[in-house]
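One protein chain is absent from this view; the other protein chains keep their places.
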Amino acid sequence: MSFSYKRTANYYETDQMGVVHHSNHIRYFEEARIAFMNSIGCNVREMEDNGIIIPNVDAYARYLSPIRFGDEIEVIVRLTKFNGAVMEYSYEILRKDGETAATGHTLHCFVDRDFKPMALKKKHPQYYERTKPQVEKTE
Amino acid sequence: MSFSYKRTANYYETDQMGVVHHSNHIRYFEEARIAFMNSIGCNVREMEDNGIIIPNVDAYARYLSPIRFGDEIEVIVRLTKFNGAVMEYSYEILRKDGETAATGHTLHCFVDRDFKPMALKKKHPQYYERTKPQVEKTE
Amino acid sequence: MSFSYKRTANYYETDQMGVVHHSNHIRYFEEARIAFMNSIGCNVREMEDNGIIIPNVDAYARYLSPIRFGDEIEVIVRLTKFNGAVMEYSYEILRKDGETAATGHTLHCFVDRDFKPMALKKKHPQYYERTKPQVEKTE
Partner (left out) sequence: MSFSYKRTANYYETDQMGVVHHSNHIRYFEEARIAFMNSIGCNVREMEDNGIIIPNVDAYARYLSPIRFGDEIEVIVRLTKFNGAVMEYSYEILRKDGETAATGHTLHCFVDRDFKPMALKKKHPQYYERTKPQVEKTE
């Protein structure tokens, strides 16, 4: 199982190569990941309001075919690892013609407002409980 | 008198028109304005650390000739109005060939962390005193 | 009559003020304008493929209330002027709570791939004919 997030590539996301600049794929990953989290009851805005900050530990993208202005794209998100301390996602960006535009993955941790590590299971068990079962489901 | 800020246009700032996307000129204005404020003893990072937030009230840009990737540009900043409640700037972006790429202006106010208006003169007179004389100088 | 474009504010569009950075409103205007043009049979990607480039002559935004990450916004677009040489739009960004977040306007011209002015009515009458009646409708 996996989560699907759709959007259209914007004009201002292209560069003079005539295709979406490669840094924007990292932003598409973020949009899709946040949409997924919101969908399982882990509203990211609400979590931040509760002092749970979720920075990136790393980010990787592999570019397979270009995305052009106006292309409708679908980002397939999978939660591949989660233990309350770190959370790992994989992504696949599909174009409407079925072509894979990019794949990638990101690793995240949980910190408080001072960027100190936070044990999500202990501090906010509700978010832990909602996220944990998704690892299996989205693999 | 006026303040000059220099930088080079980045690849990722272009769009598929082959020139810098028009939203980035607004960001160049911000870079130049912050460099100017830092130069007169109003360090923007330090001001924010002291709870002084300086949002835009408006922003205007007029695009006269395109900026291309690699172009060395100069932003001329002028403080055109300041009374401790609002602060207005005008900008001119020059290319190395002497051509004016864009002109513009922005208006700003001072608020606290809850976006409540702040009387800069009363609350933080040092920043008021450093900024006030610049209106005349940069006109 | 007017055209409505909806989207949600992304995390990466915020800045450390905790709200959407003011340069992004200019990008929201562009998204909405392109969606409007596509809706009246002036597909912007197709127009560019046909050698019609539509740069900004100017852009203005007035910021009335902040947009936060996750806010659902609606951009109301109106075509306020069009004569085949220039095209002017006005915008209003509404938050879901009914508050106006920003207003603005942009002016555009039509050029060929070498940035030479183009007479749209003569060169591409179909796009002229589709756009012209919208001035009245969206005022």
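Each chain carries a letter (A, B and C) given by its place in the written order, and its residues are counted from 1.
As a working rule, a contact is a pair of C-beta atoms (placed from the backbone, for glycine too) under 8 Å apart; a residue touches a chain by one contact, two chains touch by 3 or more.
This is a predicted model, so every value here is computed, not measured.
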Using the definition of touch stated at the top, determine which of A:K6, A:R62 or A:K137 touches the missing chain. A:R62
With respect to the chain omitted from the figure, which of A:R7, A:H22 or A:K81 is a touching residue? A:H22
State which residues belonging to subunit C touch the missing partner chain. 11-12, 14-19, 21, 23, 69
Using the touch rule from the top, list residues of subunit B that touch the missing partner. 10-12, 27, 30-31, 34, 43-45, 48, 68-70
Contact with the hidden chain only, please: which subunit A residues? 16-17, 19, 22-24, 26-27, 30, 48, 53, 55-63, 66, 115
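We adopt the following convention: only the chains that are shown with their structure count from here on.
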Shared interface numbers for subunit A and subunit C above half of all numbers used, same, or below, different? same
By Cα centroid distance, the chain farthest from subunit B is A
Averaging only over C-alpha atoms, locate the centres of subunit B and subunit C and give their separation in whole Å. 24
Express in whole angstrom the distance between the two chain centres, defined as the mean CA positions of subunit A and subunit B. 33
Listing for subunit B: what residues touch at least two other chains? 16-17, 19, 23
